[in-house]
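Sharing a structure here in structure tokens format.
Up next is chain A:
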Amino acid sequence: MAISDPNPADEAAATPEDAVESDPTAVATPDTAWWRRYLEEHVAHVAVIALLAAYPLLHGALLASPVASEARMLLPNVETMTAVLYFGLFAMSFDFISGYTGYLSFGHAVFYGTGAYVVILAANGKLPLVPHTTPFMLLLLLGGVFAVLLALGIGVVSFRLTGVYFAMITLGFSQVAYVLVRDWGYLASSPRDGPFVVGPEGAMAPVFSVGVPFVDSLALDIGVLTGDSVVLGPLSLGTTEVSFYMVGIVVLVCYLLLQRVIHSPFGRVLIAIRENEERARAVGYDTFRYKLIAFAISGFFAAIAGGLFAGFRRSASPDNAFFFLVTGDALLASIIGGFGTLAGPLYGRLLDETIREFLSKEGTGGGLLPYLREVLPESILTVDIAGLTVQGAIETFLNGHGSLYLGLLFIGFVLFVPGGVLGYVRERLGGTVAQRVASRIRGGD
Partner candidate 1 sequence: MAVLRTEGLTKQFGGLTAVDDVDFELAGGELCSLIGPNGAGKTTFFDLLTGALDPTAGTVEVAVREDTDGERADGGSATGGSVGWIDITDAPPHATAQQGLHRSYQVTNVFPTSTVLENVRIAAQAHGDDSFRAWRNVNGFESYLAEARQVLERVGLGGKADAPAETLSHGEKRQLEVGIALAGDPEVLLLDEPNAGVSSESVDDIIALIEDVATDHAVLLVEHNMDIVMNVSDRIVVLNRGEVIADGPPDAVRDDPAVQEAYLGGYEPGDVGDDTDAEDPGDATEEGDAATDDPAGGGEPG
Partner candidate 2 sequence: MSLLQVDDIHTYYGESHILEGVSLSVAAGEVIALIGRNGVGKTTTLRSVLQLTAPRSGSITYRGEELVGKRTHEVAELGVGWIPEERRVFSQLSVAENVRVATPKGGDVDAALELAYETFPALSERRDADAGALSGGQQQMLAIARGLVGDNDVLLIDEPSEGLAPQIVADVAEAVQRAAEEATILLVEQNLPLAMDLADRFYLLDNGQVVEDGAATRGVTDDDRIRRYLSA
């Protein structure tokens, strides 16, 4: 959730904020200054987090209001928003390696899939030595560790290459994994459809809870059908809402960790590699090691995202976890949201899912088609233009073909807004959102 925008000096751009931070006058009253400064710098973050946190309530309120049908049409539902969060994390992890070091990891789905499959296989008792009752949070970490090992193995071989060749070898590795998973009967009763959480033979299927492992009171179950619901005074949160918040917490923590890395000395080296690898080497960095470690970190978080996906959906398939088009979706989100900006991919995914749902088939999510069916009078629906009725046209073009419009949007971004949403906003503001907001506030006092 998170996320507006990495704090001072994302992208190594801009250091006015650095100057302020190390300026002794800014900490003239040290007892109040540090937290205040911190808050100022993170106003944008806090605002976005608050907005996301309020979303289920706002959405619910709007659906009960007179503009219910418009709201239903326009706004993604909470379940979709949950998917935005975990897939957004995957897109961030993709951007972390591809956008920050410039090495396009076109096989990134292999890490996402690893995270997802580890969770489900463990829950089904199919991972040797891992009891099916292992808490979900540990399974997430376990998936992450698997992905790290995999990333190190793939990376050692792949980082000897650059450019298209790097993209292709990572694609090759991930497709090998895809085929393996798709056709290996051990993984699922129908490996092509992928595994479901059924539990080991003769045992109950485990529920997945997010929170503190082994402390039931500090954890809540997720999943649309299996999750907990919570009543907090006047508020009652359904299973979907609870899942949204719990997944959101994990994603927020991951985002903050990734952001920490980006703004560390290590993160700066990654940016230097993207900017000019030859020079980075010449000033004394063994770039291979940095790239490899960054790849491992990226794989780790991709696996966490995959684990959340599996935990929420309680199933995964080779095609929605390992296939190269899953990486393609992350690429899409990154480009639209802003390549080389940590938060951008999440916004990109949000836009992406909103469009898909807006143009989805009739169903739970609302969207344009059901809305038009509802509001357009019969007389208009039956108007015939060159052999195609209006109804026929909207049924044809608005019926679950979000990818078409998404593709057009993507092409538009590549042609006209190569920096993506966040890149564009930063360009207009002349700095990162967090910085601008902070300096605006400071300007006031």
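The set was built so that all candidates are chains of the complex that A comes from, given by their letters.
Keep in mind that, in the parts below, a contact is a pair of C-beta atoms (placed from the backbone, for glycine too) under 8 Å apart; a residue touches a chain by one contact, two chains touch by 3 or more; residues count from 1.
Note that the structure is a prediction, hence the values are computed from the model and not measured.
Among the chains 1 or 2 offered as candidates, the one in contact with chain A in this complex is candidate 1.
Interface residues of chain A, counted against candidate 1 in their complex, comprise 8-9, 11-16, 18-19, 21-22, 260-261, 263-269, 271-272, 275-276, 278-287, 290, 293, 297.
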